[in-house]
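Attaching a single structure in structure tokens format; questions to follow.
Heads up, one of the protein chains got dropped from this complex, but the rest are sitting where they should.
Now for chain A:
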């Protein structure tokens, strides 16, 4: 194979450059085999995560995949919902969203600050987790939807595999959010996130509660680089706080 491609190698390409292009090509093929296609219209579907995009395969938020979100308390769950809503705001330009949960805690008017028209979200209140998973899977198979958000207590490996297979065909983005204190099982989801609220700031050091701010931890990402960032939701969208400031803030916090 090497030789056959070698024949086509342009004369000016150095050996090192050739290797990188080859690697990139192979990488793309592997990603395709793993069900991670590049977004069709990257600009339209980019939630504006800035530097976090560097961690994703194809350098764009993986749409048409299932993301797993874990929160251990009500505060974390609210932060996670906010972060998901921020991403949804972009995705929902394509269509509506199915929000499956057992007991709806979400307050629809809050979605409007994340750029979502709350009446475009269809809520499904499932009587038990099994039915909820069924509804999520059915929703993920429906190509008309832009995204499905599922709040379930846990997601086993088989279930996550089923959901991932469903989205690979339909290109719907799935957000599975569970509240658990346990160490998460391995699943077939593309990524695993933990979002926690952090102290907010207002521009110019004004007093009062600032923009929603979170500590975003990308614990796992298939074919990407996990990482941790401090992210703020401003009226313009996501804003990833520069590392330097966060370090300073951490020092101050430690000292205090």
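Just so we're on the same page, a contact is a pair of C-beta atoms (placed from the backbone, for glycine too) under 8 Å apart; a residue touches a chain by one contact, two chains touch by 3 or more; residues count from 1.
Just so we're on the same page, contacts and distances are computed from a predicted model.
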Which of "DNA polymerase Y family protein", "ABC transporter permease", "NADH-quinone oxidoreductase subunit N" or "Activator of 2-hydroxyglutaryl-CoA dehydratase" matches, in UniProt, the chain that is not displayed: "DNA polymerase Y family protein"
Give the residue, chosen from A:138, A:154, A:168 or A:217, that touches the chain omitted from the document. A:138
Sole contact to the chain not displayed, among A:31, A:113 or A:219: A:113
Residues on chain A that touch the omitted chain in the whole complex? 74-75, 77-79, 81-83, 85, 94-96, 98, 103-110, 112-113, 117-127, 131, 134-135, 138-139, 142-146, 196-200, 207-210, 212-214, 233
